[in-house]
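Other chains of the complex are left out, but the ones given are in their true place.
Per-chain numbering from 1; labels A and B assigned in written order.
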């Protein structure tokens, strides 16, 4: 299995609901360093898994919707805790849809799996991985 | 599949038995930077995989038993080479037991797999991953 990973990052504010969160119930924020890994069983005739430029542009387009925002005010996340693991799943869903829609070219249509990892600090990160197609 | 990873580190002394180890047969030491990854197929109602505070505390409790010690003198490791891969398995076993025992809460009981990775230097690391439950 081949994989190709591209990186980006976002800087967001949010708060959490639930006593389990302790001080993180207060409005605070995070830099999420994002790693988007695309998997496929083979490469194309150019020896590419996916067009790396298209992958970076699509990842940026998806992240731009939430970058420099208070996630508590993003309608799509209303009533949800935007934990790191939840946001990893959100980015996964958007990237998987882009692959299926052809936004990432023929390479994207051949992607069989995606893993999205978000580093919230030097000591903690979360990820979601799943099949595509 | 979701995953959440928390980090910590220990500083230990040890020696190895076996000519294959060369100079590492001498008493020496290592900083092990520890990454503990918990996996689960879904999140709870708060969008958490596991309580990150409980996970950090439990990892620290397990590591404290061997931190700042000469592993050659730890009874549990008598007659064993405490290689990086062996220590990764040791931490895995302790964390898996904590999940099953409920020490990590309801989230911990729902953990389906754990991977423990120990970095021994900038150029080498070892890991053990397995199912839980």
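Annotations
The working rule: a residue touches a chain if its C-beta (ideal position, glycine included) is under 8 Å from a C-beta of that chain, and two chains touch if they have at least 3 such contacts.
Keep in mind it's a predicted model, so treat the numbers as computed, not measured.
For this complex of identical protein chains, the structure file gives a whole-complex count of 6 copies, while the figure shows 2.
Everything that follows uses one rule, which is that only the chains that are shown with their structure count from here on.
The mean-CA centres of chain A and chain B are about 27 angstrom from one another, to the nearest whole unit.
Within the complex, the chain A residues that touch chain B are 16-18, 20-22, 80-86, 88-89, 122-130.
Those residues of chain B whose C-beta lies close enough to touch chain A in the complex are 1-8, 43, 46-49, 51-53.
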